[in-house]
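Let me give you the structure first, and then I'll get to my questions.
Removed from the display is one protein chain of the complex; every other protein chain stays in position.
Should a chain be cited, it is by its letter among A, B and C, assigned in written order, with residues numbered from 1 in that chain.
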Amino acid sequence: MAPTPNWLRRRGAKPEPQNDALWEMCPSCGERLYKKDLAERLWICSRCGHHFRLHALDRIALLADGDFHELAPLLATGDPLTWSDRMPYANKIAGDRQKSGLLEAVVVGLCTIEGVRTGLGVMDFFFRGGTMGSVVGEKVTLLIEECARQRLPVVLVTASGGARMEEGVIALMQLAKTTAAAERFSALGLPLITVLTDPTTGGVSASFGFQGDVIIAETGAAIGFAGRRVIDQTIRQKLPEGFQSAEFLLEHGQVDMVVRRTELKGALGRLLHFLTDKAVPA
Amino acid sequence: MAPTPNWLRRRGAKPEPQNDALWEMCPSCGERLYKKDLAERLWICSRCGHHFRLHALDRIALLADGDFHELAPLLATGDPLTWSDRMPYANKIAGDRQKSGLLEAVVVGLCTIEGVRTGLGVMDFFFRGGTMGSVVGEKVTLLIEECARQRLPVVLVTASGGARMEEGVIALMQLAKTTAAAERFSALGLPLITVLTDPTTGGVSASFGFQGDVIIAETGAAIGFAGRRVIDQTIRQKLPEGFQSAEFLLEHGQVDMVVRRTELKGALGRLLHFLTDKAVPA
Amino acid sequence: MNVIVELEKPLVELETKIAGLKKLNETQRVDFSAEIAALEEKARQLKLEIFGNPTPWQRVHLARHPKRPLAMDYISALDGFTELHGDRGFRDDPAVVAGYAYLDDLPIFVIGEQKGRDTKDNLYRNFGMPHPEGYRKAQRIMRLAEKFRRPLVTFIDTPGAYPGIGAEERGQSEAIAASLKVLAGLRTPVIVNITGEGGSGGALAIGIGDHIIMLQHSIYSVASPEAAASILWRDASRAEEAAQRLRLTSDELFEFGIVDEVIPEPLGGAHQDPQRVIHDTLAADKQALRKLLRLSQEALVDRRYEKFRRIGAHVELVHDTAAR
Partner (left out) sequence: MNVIVELEKPLVELETKIAGLKKLNETQRVDFSAEIAALEEKARQLKLEIFGNPTPWQRVHLARHPKRPLAMDYISALDGFTELHGDRGFRDDPAVVAGYAYLDDLPIFVIGEQKGRDTKDNLYRNFGMPHPEGYRKAQRIMRLAEKFRRPLVTFIDTPGAYPGIGAEERGQSEAIAASLKVLAGLRTPVIVNITGEGGSGGALAIGIGDHIIMLQHSIYSVASPEAAASILWRDASRAEEAAQRLRLTSDELFEFGIVDEVIPEPLGGAHQDPQRVIHDTLAADKQALRKLLRLSQEALVDRRYEKFRRIGAHVELVHDTAAR
């Protein structure tokens, strides 16, 4: 484990992009929102309650008690297919690093949540659509393995378009790798809690996303295996109301609970305490 | 285990009821069938293939290689509720004994099936509608326990209207008792195969009936939890075609296979060999 | 029509009258104390007369009383209950509630069969009759309890598993059979509370445990009296007769050794003092757990095996009385 400087301070060093607008429009109700207010309200629309997608670092700041010791912070893709289409994959990655301030689509580390020492992995949809390639697979695996060693619970917050096409079947194999780690971890009697945020689909939902002992969906998140577009093209019929929404999944028995962002830390803290506290001697 | 005389010889001692008709009508196609022929054809209608309900002893003769050592042959109900309605429960039992030539609704014992030493329990619908009370629960449990001791597979052939009302909640508890035995047996890595025959419903289908590692349904058998009458009364809507038939259950993923009576012994033999033979050293 | 609700009518009238007099007594100068005392004595007598020794059929209606505390009333009385949803396969069944909570300081998982309070709620809860996915949700929670070594506490209150097309299509039998199997081998303490109706396999599916607690006027039966009458005599209207014969009351089941502990109810039933009944039930749960938590997992599962292994009533004949 690399000793990392205080995470929140590090975040402060992130340069505010020059062309950032001051205002953001709510994609749900259309309200024009002042970005600074929005950030203070955890990126929840003050008018309709819509949950904007959250950057990994903001999510960590929201969930961790203050400390966060990042694991494998400098892991970067080896570009196994030496992929290139309109531009080399390496360039796309470089662009995403620039935009997001992250080296890859997941940040993993150890922290405390409401006083419980926990492994925490958070995906970032703004980096390659949160897709899982070698680095995401490796970092999630390293986190789970480290927590197995230290007998700590793991919380994984997903936001992902699935496996990363540019890494081909190597990306697909990350489903197997992370699953194998989760399986071993689970056999030790340790808890894996997953938090599915908007959007969680494909290879991430079909691996560790749905392997949680308890699965929490964030309010309004789109969650599914196949993307809506693929389904539309395949079946060419009207999709049911709320299809693939967190609430739809709850009704169909797929997730344990739907939780608003403002309640998330509390819900996780209670659950972690419940699952890990030594039972009171009777 | 009680050393029992050769089963088939014993069956010969069963007095042919005086008023037995020579002919039987097929409930499926209406064909008038000569009973002696019918018995020779394993009680399968020669015209439409309808499988008549089979007596436990006929079923044992069909499945066992010739030997059958009955367990707990003399177990009889203790009438725990001292039940009586139009007549005392004890009298009903006495009548069923007279009619069926059995002491209770299940016969259990050890035998070989296609050369595999196996525990075999067969229910008889002609004894109290194959209902499960104390004796059925106890005998099935004893069989499973004996096979656990001897590390033998168990085959249970069900035919039952469910738990026996006249033994009240004591009958209900037989679901728990047989399940507990099946669970322990299963944890030893031993195979339980169930064969669901016409009809299998209620407490028997909702306990060991559906606890088989492999579940075979006999062609045309009616299988379900709730009886058709109860469902009709509850929902008052048309039932789908073939509802609760073996074939319906196959389609709905509930049973592994539907097998004709003529193929049953072969199918069981192959399965038992497959599950119990020592793997060939590679 | 609930026969207890009918019987309660004169009592309710009397109690309304007493309440009125009491109010007068406070606001007027005339002293009604004597009249009030007389009426209260009369009410007490009436209660005793009506409820002192309820018949099995009356108990069936006490168990189904619209004001009787429901599973969620017990569960809500625990600390920090959080509901967990879904079978991960088909649907979240509202007839089964499940989650985790604290019984005083003790972390437990809970499962309950939940009826509705009114018609709308009952339609949502399907009158407390689970579908296969309800039992499959329960199995998931049972496994969590085992994995995280937390005791499991269940609350039974169902007429039975739902008899419907979808329930059969999705394997009601398999769902119950699998629940029974999971509970039979579960390596964590299981406490069962029969708080209302314990109907058939649908009740037993969350009813195999190490300590079975039953409320005095709950019922527990191989089938609901109506279903039993229909099965036995093809006549559901003979339910009262079936209730009498089925031995479904707490005292009889305690005698049979099927129920380990009976929680007394106030005169007139649990709904006369829900707080007390809920408190007593949870206190009993806690006490039972305290003992069970001392056992090793192996001892616990062996003990549970023996507990159900011995239930039965059979005799060994000296010779074969069958005609064969």
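Going forward, a residue touches a chain if its C-beta (ideal position, glycine included) is under 8 Å from a C-beta of that chain, and two chains touch if they have at least 3 such contacts.
The structure displayed is predicted, hence computed values, not measured ones.
Chemist: Which displayed chains make contact with the chain that has been left out?
Modeler: The undisplayed chain, in the complete complex, is in contact with A, B, C.
Chemist: Among A:Cys48, A:Met87 or A:Ala187, choose the residue that contacts the chain missing from this document, as touch is defined above.
Modeler: Of the candidates A:Cys48, A:Met87 or A:Ala187, A:Ala187 is in touch with the missing chain.
Chemist: List the subunit C residues touching the unshown chain?
Modeler: That gives, for subunit C, the contact residues 88-90, 132, 136, 169-171, 174-175, 178.
Chemist: Name, in rising order, the residues on subunit A that touch the hidden chain in the full complex.
Modeler: 10-11, 13-15, 57, 72-81, 83-85, 94, 97-98, 100-103, 134-135, 137-138, 141, 161-177, 179-184, 186-187, 202-203, 205-211, 223-227, 229-231, 233-235, 237, 239-240, 243-244, 252-254
Chemist: List the subunit B residues touching the unshown chain?
Modeler: 186, 189, 191, 210, 213-214, 250-257, 267, 270-271, 274-275, 277, 279-280, 282
Heads up, the rule we're going with is that only the chains that are shown with their structure count from here on.
Chemist: Removing subunit C only, and moving nothing else, give me the connected sets of chains.
Modeler: Leave subunit C aside; others group as A | B.
Chemist: In terms of CA centroid distance, which chain is the most far removed from subunit C?
Modeler: A
Chemist: More C-beta contacts across B-C or across A-C?
Modeler: B-C
Chemist: Averaged over CA atoms, how far is the centre of subunit A from the centre of subunit B? Could you give it in whole Å?
Modeler: 53
Chemist: How far is the middle of subunit B from the middle of subunit C, if each middle is the mean of its Cα atoms, in Å?
Modeler: 32
Chemist: Using the average of all C-alpha atoms in each chain as its centre, how far is it in Å between subunit A and subunit C?
Modeler: Here the centre of subunit C sits 42 Å away from the centre of subunit A.
Chemist: Show the residues in subunit B shared as contacts by 2 or more other chains, in ascending order.
Modeler: Within subunit B, no residue contacts more than one other chain.
Chemist: Any chance you could list the residues of subunit C touching two or more other chains?
Modeler: None at all.
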